[in-house]
Each structure stands twice: as C-alpha cells, then as structure tokens.
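Here's the structure, in structure tokens; my notes come after.
Of the protein chains in this complex, one is absent; all others appear in place.
Chain lettering (A and B) follows the sequence in which the chains are written, and residue indices restart at 1 in each chain.
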Amino acid sequence: MQILTQLVFSGIALGMIYAVIAFGYQLTFATSDTLNFGQGDALMLGALVGLTLVGLGVNYWLMIPLVCLFGAVQGAVVERIGVRPALKIKSEFGWIMSTIALGIIFKNVAENVWGRDDLKFPSPLPESPMKFLGANVLPMEILVIVGAVGMMLAVEVFNRKSIYGKAVVATFNDRDAAKLMGINTGLVITFSYALSSLSAAFAGVLIAPLTLTGATMGAVLGLKAFAVAIIGGLTSGMGIILGGIILGVAETTTGFYLSTGYKDVPGLVLLLIVLAVKPAGLFGKTAIKKV
Amino acid sequence: MKQFLTAVAAAAFALGAQAADPIKIGVAGPFTGGSSSMGVSMRDGVRLAADEINKSGGVLGRQIQLIERDDEAKNERGVQIAQELINKEKVAATVGYINTGVALASQRFYQDAKIPVMNNVATGSAITLQFKDQPENYVFRNAAHDSIQAPMIVEEAVTRRGFKKVAILADSTNYGQLGRADLEAALKLKGITPVAVEKFNIKDVDMTAQLLKAKEAGAEAVLTYGIGPELAQIANGMTKLGWKVPMIGSWTLSMANYIDNAGPGGEGARMPQTFIQEPTTPKRQSFIINYLKTFNPKNSRMDSPVSAAQGYDSIYLLAAAIKQAGSTEGPKIKAALEDLKTPVEGVVTTYNKPFSKTDHEAITANIPVFGEVKGQRVVYAYPEDFKKASEVRVKDVNAKGAMEQKKRQ
Partner (left out) sequence: MNVKKLVLGAAAIAALAAFPLASGNPYYIHLVETIMIYAIVLFGLDIVVGYTGQVSLGHAGLFGIGAYTAGVLILKLDAPVYVTLPAALAVTAAFGAVLALPALRVTGPYLAMVTLAFGTIVQILINEMTFLTEGPMGITLTKPSLFGHALDETEFYWLVLALLIASLVFVDRVLRSQLGRAFEALRGSPVASDCMGVSVYRYKVYAFVISAALAGLAGSLYAYSEQYISPNTYNFELTVMFLLAVIMGGRKTRTGALLGATIIVLLPKLLDDLQMFRTGAVVLAVIVVASVAVGLKRGKLTKQAAAIPVVGSIALAAVSFKLETMTDWRLSIFGLITLFVVYYLQDGIVGFVRNALNLKTKHERDTTAAKATALTRASGQGQGGNDGELLKANGVLMQFGGLKALNNVDLVVQRGSIHGLIGPNGSGKSTMMNVLTGIYQPTAGSVLFAGTSVTGRTSSDIALSGIARTFQNVQLFGEMTALQNVLVGLHHSFKSNLIDIALHLPRYLREDREQRARAHALLEFVGLESLASEEARNLPYGKQRLLEIARALALDPQLLLLDEPAAGLTAPDIKELLEIIRKIRGAGVTVILIEHHMDVVMSLCDRVSVLDFGQKIAEGLPAEVQANEKVIEAYLGGQAV
C-alpha cells in the first residue's frame, strides 16, 4: 500500500508537469488553432538556461522570473518565424513543419552549447524525502505541484478578468471579425505563444531538479503533454489537470507493476483512444464547423 | 559527378600529402552521448600514442593517420562506420569500440575483410568469441572482459564484504544484458541467486520502480552493469528513497558523468579497474602528465582513465605488430599480433606475448584492481593494492578468478 501511495504521489507530481506544458498547447490553440510542436524543446531550453543562471550564482527563486522572460521571448520568436508566415498563407502543413523544424534547431543548438550529456540541476529545496501518508515525497515534488497549479490559476484569472482574455476569446471565435473590431489579432497570437513558452520554460525549471537536465529532455515530454491536452480537451483548463493526473499516475504504476520500458505506453495509447472516440477530449466541447 | 569530385578531392589531398603513404588506422567510438566520456578519453589516449609514435619516425617510416568516426553508441551507426572505414577509407586496422553492442554488430565486416580490430574498451565476453569457430579470428582485445569483471564483482560483494542478498540492475543494451548473464553465472558458482534482477533503458531517469523492488526483496547491495548517466540515476534514486546500500558494479562506475551526476550519493561505489589515475610507475606518470598537458581535462581528472590508458596501449600494440609484420596487410598484422616477439611497455601492463592463435585477450584476472569513488575521483579501494601498484602486473594465463569465457544469452 505504501508503494502505491508513493507511486500515486510521484504520478501526481509528474502529471502536473504534463499539465503545465499542456496548458501551453491550449493557449496557442485557443487563439490561433495552432500548436507548437517544439513545446517540449521550449521546456528544455528553459531548464538549461536556468541551469546556466544558477551556475553563474543567481539564486533559484530569482532565476525563475528571468527564465520566464527568456521563455516569453523564445515563444515570440517561434511565432514570428514559424507560425505567422504559415497563418498568412493559410497552410496547416506550414506551421506543423516549421514548429517541428524550430524544435529540432533548438535541440541541436542546445546540444552544442550545453553538450550532449545530461547535467544535474541543483535543487533549491532539501533533497531528502519527507514522510507523507507513509510514502516518501520530495519537497521538490510538492513545489512542482504548487507551482504548476499556481501558474495555471494565474493565467486563468488573467484570461477571465482582463481585457486580454476577452481578446483571446474573440480571436478564437472569428479572427477576421476580431480584427475588424480593432483587436490586433497578430499581437494576441504572438502574446499567446509567448505565454505558452513561458509556462513551458517555467515547467522546465520546476522539473529539472527532479530529473536530469539535458538537450533531449523535451521530446517525449512534449508528446505526452499533448496527450494530456487531448485527454483533457484542448478547451478545458480543469480537464488538463485531471488529464495530467490520470496520465502521471498511469505512468508510474505501469512503470512499477509492468516494466519501466513500457511506462510511456499508457499515455500514448490513451491519446489514440481518446482521439478515436471523443476527439474533443474527455472534458472538451465538440465544435461544429459551419460550411 | 561524384567521381569527378572524388578525383578533385583526391588530387588536392595528394598535393598536400606526405612523401610516403600514411598508415590509416580507424578509430571508432562514441564521441557524443552518454558514453562519450569513455569514447573521448579513448580517442585522446589513441591520439597521444599516435603522436608519440609519429614524432619518433612513425612505423616502417610511415606516419600513422587516424580516421576517427563517432558511432554515438548506436549499433547501426557502428555498422555504417565499419563499412565506410573498410571500403572507403581502406584502413589497415581499427581500434575502438566502447560499447559491446556496437562491437558485436560491426566486427563481422572487419572479419570478412580480414582487417584486425583491437577492442580497447568494450568488455562483453562474447566479443572475442564471435568468430572463434572460424579458422582465422581478426578480433583482439586489450580490455578486461566481463568474464573477469563479473566474478571480481561477485567476489568483492559476497566474499570480501559478506553480502548474501544482492540485486542486479543492468541496462537493456547488449553490454548490460550480457553482463547481467555473466553476473548471474558468477553468483551461481557461489551458490547464490540474486534477490532481484531489474532492467532499465538508456536515457531512463526514474529508477524508483526497480529500486523499490530491490529494496522490498531485502537486497544488501546493488550490482550494476550500465553506463554513467543511468548509474548516476540509480545513486540518486537510492538517495531519494532514503535507501542507501553499497553499489558494486562493472568498471563504468568510474565514468566522470557517473561521479559528477551522482554527487555525494555516488561516493563509495566500487568497480574493477585496469588503470587508476595515480603515477605509480614512471611509465604511468609520464602518460598522466602528457595526457593532462595535451588535453587539459577539468580538475585535472581524466574522464575515463581506463579508456584513455587502454586506448593508448592499443595503438602501441598495433604499431609493434605492423613493424614486426613489415606490412599493412590484414592477415600479416594478425599473424604478428598472435606472435609478438618483443614486449610492449604499456600503461596498463607490459605486454609480453599477449596474444596467441587461440587467445586474443591481453588482460587476465590478476591485472585489474578495485577502484572506489572517493572525493569525486577514482582511487584505489584497497590500500595494499595502492602500495603494491608500482609492481606491474603482467598477464598470467593461469591466473585464478576468471570464469570460463562463454557466449551467454
């Protein structure tokens, strides 16, 4: 039983990371119907930049806003180079390939700058586990859960209460009409990409102390976060938190009871099933396209 | 078009070439990725040796030219590189292979082409046995194979430190799985069955599941067969679980990326080593000094001392064979290797007739000692070994402690 509790806790912490990245997918999808296929690499860059800053002596907590800033800039760059030209020529293939290409470039640059080995990220919190309901929980894992939920709440509040939020909804519903209403849809889309990469970078520095940091850490994370985004539904915030928990726990339990090699499988299979059965996600609303 | 460009390139090269044709020696290993600390150290040791030989006139009046290729520890890359080195570069011999899997996948091309391979780091027992049944075997090795290492590990854990309940954690590559089989065989000889046998993949980060199973089974020690990054994760995992038992494993526990990434949790790990970075003989001292001067590693610590030393020795062995054979033809080099008439003074040991027609292993069970991770470096685990280190241990075909080298599944 103790082991199960342990696995559930690790699973929740892991799932929160997926949720934060998935959140990023939601942000860009909401405004532009596009996704950043390099989302995982945004996380990776955030973690590595954070590592460098911490190595230069910057305090972990001070480093976080700096990395967030970096993430925002990186997201804006992706939007400018990869997404905007594709939207202009209305090519879906375009932004899919270009966000993939940008992700590959970022990963390769990271490999050359930080090396191909995985590095250790110093943990801001003590590394010894605490006892919680009979299971070992690392303080860092708790920070991850708190940070992830906090980030999502902050953005949700911002969306609902601020004029930006309304602009986002308007842009999603009808980009051309929103433009005619005076909303700078281009800026809204850039902003959503910046915010999306910001949350990914933030997730990166949250998770880095728990795992090893390296150029390859982003790839599978991005894919699994997409699974969470789909399971939760690309339009529902609550859905991704639940989706994240489901996936995280499924992963840790499969890893233990079946074999660690298979731990990535449940998430991916779940993705396929959800897309086959209810593409809008477990909690999403099915949209009807008008002809 | 391709032919034309090749001709142009060849002409350009010929213009800048030395008076006599250089002797091309292939260097295959992982220079990037998780195994890279071994690969890069090996390559640097090789470069050091080649430089020294070239400075003193080369071999048969010809300079050694190293053709280096990064196999990224990937078996299929190894295959492609082997074909390239043999058919395109036309090397006389190749040194290398860090990863057992890469060696096993690639060697047959050299065997078919009758070009010798000097394995200088890869330790899978099956490597030199791959072509045992053929009349001529072109695969040689100057590293301590796993039929030596596995019993050493078991001896240390079970006999010397008295652990009766041990768990095996091995990676899923050829190296890990073949090594695991060797460990199980060695344990069986002592009448012990491991309480847990777990597997992990390269790039795996979370070892909780495997460690929990070992812990639940009551393991008193963890025996490992893996490489640096994952071994570090095992150490970190143990810290996270609050369960610290000794880690005793194969020589890869000496890798820099294990030591650095495991931090304090990695201290105390023990592993067999053919070479420890201590100036215990004049030859070793000059090797260390030259290496540090030429390559200037961080903290004056070689990333993988064993790889560097064995890499260095492998070139000297080949050079001696080529000199004796008076030619760069594969079969002649092989014949010379199997019957080296003059001893070769290497860093690990002095090689006196290291190979014969049937025995292609230069290292025997009496040569390696135990190393321990202490103070973020590898030191002699046993002070008496350190004291006697100045006596060079030479190959002893009757040395006890090795298992029969078998191709295990």
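Note that contacts are C-beta pairs under 8 Å (C-beta built on N, C-alpha and C of every residue); 3 or more make two chains touch, one makes a residue touch a chain.
As the structure is a computational prediction, the values presented were derived from the model and not from experiment.
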item: Candidates A:L4, A:L66, A:V169 or A:V220 - the one touching the absent chain; value: A:V220
item: Residue, one of A:A76, A:I96, A:V149 or A:V169, that touches the chain absent here; value: A:I96
item: Residue in contact with the excluded chain [from A:G11, A:G24, A:G46 or A:G82]; value: A:G82
item: Residue among A:V109, A:L125 or A:M238 that touches the chain left out of view; value: A:V109
item: Subunit A, residues in touch with the chain not shown (by the definition above); value: 34-35, 37, 81-82, 85-86, 92-94, 96-98, 100-105, 107-109, 111-112, 219-220, 223, 226-227, 230, 259, 261-262, 264-265, 268-269, 271-273, 275-276, 279, 288, 291
item: Contacts of subunit B with the absent chain, listed as residue ranges; value: 2, 5, 8-9, 12-13, 32, 69-70, 74-76, 79-80, 83-84, 86-88, 101, 104-105, 108, 172-174, 177, 201-202
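The rule is short, and it goes like this: only the chains that are shown with their structure count from here on.
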item: Chain centre separation in whole Å, for subunit B relative to subunit A (CA means); value: 41
item: Residue numbers on subunit B that touch subunit A, as the complex places them; value: 32-34, 36-37, 172, 199-201, 203-210, 212-213, 216, 229, 232-233, 239-242, 257, 260-261, 263
item: Contact set on subunit A toward subunit B in their complex; value: 3, 6-7, 10, 111, 116-120, 127-129, 136, 138, 211-212, 216, 252, 255-256, 259-261
